[in-house]
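Every protein chain of the complex appears in place save one, which is left out.
On to chain A.
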């Protein structure tokens, strides 16, 4: 049995750890709050642009912009959003496992695909496994603005436009609620699912429909990437909050059992002392 002092030390250490995890939980909770707000302020933009894209692209019969048309797939791009730091439970491993399995299943050689990694954890995961990473960005702030992601979004969309990729998928954790985040696969390009949910407005085009699509579609695709990032960030904070809450709970449970064995050990020591005194007294008689 561990000595009284050892148990005491462990109790103290566990208490310190639980204080830290508790603090991290609260930090994540407030970050989650802000991430939710960011996602909310993005909604009007997304809705608007979706509306216009659907109206413009579906409004006429001969919309044959390259970003709308499926082409034979020679190379697939995977855009994977992970976090920069760990301690977020299964947040990163869920996404990475899904991507890794999908890639193994769909492709035979590394020529057929490439990865665009957002977040340090994903980047090191793919480099370690010799999976080609064409673009990466790390060190994004917790509340990313569009300007932070603009460059990589732009390059990604351009890689589709210039034929580097023939299709592009996004993988990220979709934020359902504070306790649930689902790994989502979303086909980003070509844009095939432009469902118009409202009645379409017929527009005048200035100068022409083709030229408008030229501007509109890349902007739309970039905003989809940004939307996914906001979603993923909210999930990250939620996952970290849950992970830290679990850690705090576990620490509390551990402290409880340790305190119990500490008290037992203390009681045992006292009993032993009494027995020794009594035995000593008896021996003197």
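Criterion: contacts are C-beta pairs under 8 Å (C-beta built on N, C-alpha and C of every residue); 3 or more make two chains touch, one makes a residue touch a chain; residues count from 1.
Here, contacts and distances are computed from a predicted model.
One chain of this complex is missing from the view, so tell me which of "Acyl carrier protein", "ATP synthase epsilon chain", "Paraquat-inducible protein A" or "Electron transfer flavoprotein subunit beta" is its UniProt name.
Choosing among "Acyl carrier protein", "ATP synthase epsilon chain", "Paraquat-inducible protein A" or "Electron transfer flavoprotein subunit beta", the correct UniProt name is "ATP synthase epsilon chain".
May I ask which residue of A:4, A:27 or A:52 touches the chain that does not appear here?
A:52
Could you tell me which of A:141, A:207 or A:280 touches the chain that is not displayed?
A:207
What does the interface between chain A and the hidden chain look like in terms of residue numbers?
Touching the chain left out of view, chain A contributes residues 38, 41-42, 44-45, 48-49, 52, 55-56, 145-147, 150, 201-207, 211-212, 214-216, 219, 222-223, 226-227.
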